[in-house]
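Removed from the display is one protein chain of the complex; every other protein chain stays in position.
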Amino acid sequence: MNPKRKQRLLIILGLVSGLGIAVGLVMYALSQNINLFFTPTQIAKGEAPSAQMIRVGGMVADGTVDRDPQSLKVAFDVTDFDHNVRVTYEGILPDLFREGQGVVVQGRIHSGQFVASEVLAKHDENYMPPEVTEALRQSGKLDQMMGGQK
Amino acid sequence: MNRLMVWLPLCIFAILVGFFFKGLSLNPNEQPSALIGQPFPVFGLTDLMTGERLTREQLPRQPYLLNVWASWCITCQVEHPYLTQLSKQMPVVGLNYKDTETAAKNWLAKLGDPYALQIFDPTGRLGLDLGVAGAPETFLVDSKGVIHLRIQGEVNDRVYAKKIQPVLETIQ
Partner (left out) sequence: MIPEIGHFALVLAFAVSICLAVFPLYGYLTSQDGFCATAKPLALMQGLALAVAFGVLMYGFLAHDFSVKYVADNSNLDLPWHFRMSAVWGAHEGSLLLWALILAFWGVAVALFSRGIPDHMSALVLSVMGMISVGFLAFMLFTSNPFVRILPFAPGNGADLNPLLQDPGLIFHPPMLYMGYVGLSVAFAFAMASLISGQLDATWARWSRPWTTVAWAFLTLGIALGSWWAYYELGWGGWWFWDPVENASLIPWLVATALMHSLAVTEKRGLFRSWTLLLAIAAFSLSLLGTFLVRSGVLTSVHAFANDPERGVFILGFLVIVIGGSLTLYALRAGKVSEPGEFGWISRESFLLFNNLVLTVMAVSVLLGTLYPLLVDAVGGGKVSVGPPFFNAVFVPLTAILISGMAFGPLAKWRQSDDPKLYRPLIITLIVSVLVGLGWPSLLAGSYSISTAIGVTMALWLAIATVVDFKKKVGLYGGLTTTLARVEKGMIGMWFAHFGLAVMILGVVMVENHTEHRDLRMGVGDAQRLGNYNVRMTDLAVINGPNYVADQATFEIYEDDQLFKTVTPQKRRYDASGMVMTEASIDSGLMRDLYIAMGEPLGDGDWAVRLSVKPFVDWIWAGAFLMGLGGFISIMDRRYRQKLEVKKDEASGEEAPA
């Protein structure tokens, strides 16, 4: 094998193995950093891990939003109309946050409460976060959404 | 080796296309209504035009379309001529969604009223029961009051041929 061909072969091998290692590391980083999605029912059944960052989607249950009068602390229930999850959050809620609207919260379960680090509200009238739809579909309660309301 | 390497990008792309295709069918925007195969939800509202009380029992006893519309919805205006045409073949029931009475009546006065009934739902209560995300949406309901199809967005001849007609044939 002449030196030129040898160099090319080495470069190609180097590139392929470099890319391979990189992709491997990337996949590892991915597996460490993804946020799994859970429905309120799954959380109520204890299927969600505590201490790990997860996402929960559903509707903000009517009449459950409590604000602390002194600070930006707020608590509300996220529901899939089967089960509710109590969410606490400190910070500014998004412009589209409202009772009865779809919401996705990201955070950790901490002694029975969901402590949110981020609250994402749905973006416009015609768009519902896919997670919310998924949660409502899984609970089969899209049709009964008004059922609990007085 | 080089000869084989050059095919690698194509192979990777082919795999990606497979995933994309799958991803399209998983499209989060095609929200399957939980109501497919379920009876039409119970409601007690009024008729927009007559002001009389409307309930589930007054809905047509033959296959019909339930069209969710509002005067603030531009696409509703686009599909309106087509629905008018369709109303000659089968009943079209209107569900006036999150609208005001005056605006809705003006809209119908201007564009024509092909609707067999006009359920007035200013608060979106029935809309929520139906899982409506926006307007327009159209539901196909059979003679027993079971929902068979949900269409989000405009109804036109293409949608009719591709989606409504096949289902309609099975329930007639």
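Chains: A and B, in written order; residue numbering restarts at 1 for each.
As a convention for this text, a residue touches a chain if its C-beta (ideal position, glycine included) is under 8 Å from a C-beta of that chain, and two chains touch if they have at least 3 such contacts.
Because the structure is a prediction, the values reported are computed rather than measured.
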Hidden partner chain, touching residue among A:Ala44, A:Ala75 or A:Leu96: A:Leu96
Hidden partner chain, residues of chain A it touches: 3-4, 7-8, 11, 15, 18-19, 22-23, 25-27, 29-30, 32-37, 55, 67, 69-72, 90-93, 95-97, 106, 123-124, 127, 129-131, 134
Residues from chain B at the interface with the omitted partner, ascending: 2-3, 6-7, 9-10, 13-14, 16-17, 19-24, 26-30, 72, 74-75, 77-78, 110-111
